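For chain A:
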Amino acid sequence: MKPPRKVQFVARESYRMRRLMDAARFLPIFGFVLVLLPLMRTSTDTEVPPTAVESTYLFIVWFCLVLVAFVMSLGLRRALDPPKQAQPPLPQRRNGGTDPETQRDDVL
Partner candidate 1 sequence: MAKRVLVIEDEPNISEALRFILSRNGWQVDVSADGQRAMKEMQSAPPDLLILDVMLPGLSGFDVLRSVRAGEGTRDLPVLMLTAKGQGADRAEAERLGATRFMTKPFANAEVIAAVEDMVGP
Partner candidate 2 sequence: MAGPTRRRSATMSFNLLVLTCLGYVILLFAVASAAERSAAEGRARWLRSPVIYTLSLSVYCTAWTFYGAVGYAARSGLEFMTIYLGPTLVFVGWWVILRKLVRIGRENRVTSIADMISARYGKSNLLGIIVTLLCVSAGTPYIALQLQSIAQSFTVFAADTASTSLAADRNFIAFWVAAGLALFTIAFGTRNLDVNEQHPGVVMAIAVEAVVKLLALLAVGVFAVWIVAGGPGDILARIDAQALPEWHIQPGRWTGLILLSAIAIICLPRMFQVTVVENTDDQHLATASWAFPLYLFLMSLFVLPIAVVGLEIMPEGSNPDMFVLTLPLHLGQDGLALLSFLGGFSAATSMVIVASLALATMVSNHIVVPLWLKARAAQKRDTGDMRLLVLSVRRLSIALVLGFGYIYYVITGGSAALAAIGLIAFVGVAQIMPPLLGALFWRGASRTGAALGVTVGTVIWFYTLFLPSFGPDVILSARVMEEGLLGLAWLRPYSLYGLTTLDPLLHSLFWSLLLNALAFCLGSFLSFPSPIERVQGALFVDIFDRPGPARSWTRPAAEAEDLLPVTQRILGQSEGQQFFRAQAELQGKQGYLPDITPEFLEALELKLSGSVGAATAHAMLAQTVGTAVVSVEDLMAVASETAQIMEYSAQLEAKSEELSRTARKLREANEMLQKLSVQKDAFLSQISHELRTPMTSIRAFSEILMDSEGMSAEEQHHFAQIIHDESIRLTRLLDDLLDLSVLEHGQVQLNIGPALLRDLIDKSINASNSVQADRNFRISRNRDPEKIEIVTDAGRLTQVFINILSNARKYCVSDDPQMRISVRQRDGMVEVDFTDNGTGIPRDKQALIFEKFSRLTDSMQAGGAGLGLAICREIMLNLGGDITYVPGQGGACFRVSFPVELKPCEAAQKPQHKDAEAAE
């Protein structure tokens, strides 16, 4: 129905969108690992923990998470739009379209 050039454009767009969604899924995992880092750094033989350094590190990680989330939210907003009519249950749209969820194979 649509001219081929347009399809390619949509596919490319949606490819990037899907990778952005992947990134959004990974972000909390990376964040979790990063805030666990101080655990590995602390050596128990020092009497007093290096709280100042650790807190600076944690707040920097924290702020970076906020920044990354902010930037990603700008892109992800576009994938949120009209929930119902935008996603007819069509196989071809599912593979190439902006559908955020992968197809599930479990059946009732």
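Note that in this section contacts are C-beta pairs under 8 Å (C-beta built on N, C-alpha and C of every residue); 3 or more make two chains touch, one makes a residue touch a chain; residues count from 1.
The candidates came about this way: all candidates are chains of the complex that A comes from, given by their letters.
If you're wondering where the values come from, they're calculated on a predicted model, not measured in any experiment.
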item	value
Candidate from this complex that touches chain A, chosen among 1 or 2	2
Residues on chain A engaged by candidate 2 in the complex (per definition of touch)	21, 24-25, 27-29, 31-32, 35-36, 38-39, 42, 44, 47-52, 54-56, 58-59, 62-63, 65-70, 72-73, 76-77, 80, 83-84, 87-91, 94, 99-101, 103-104, 106-108
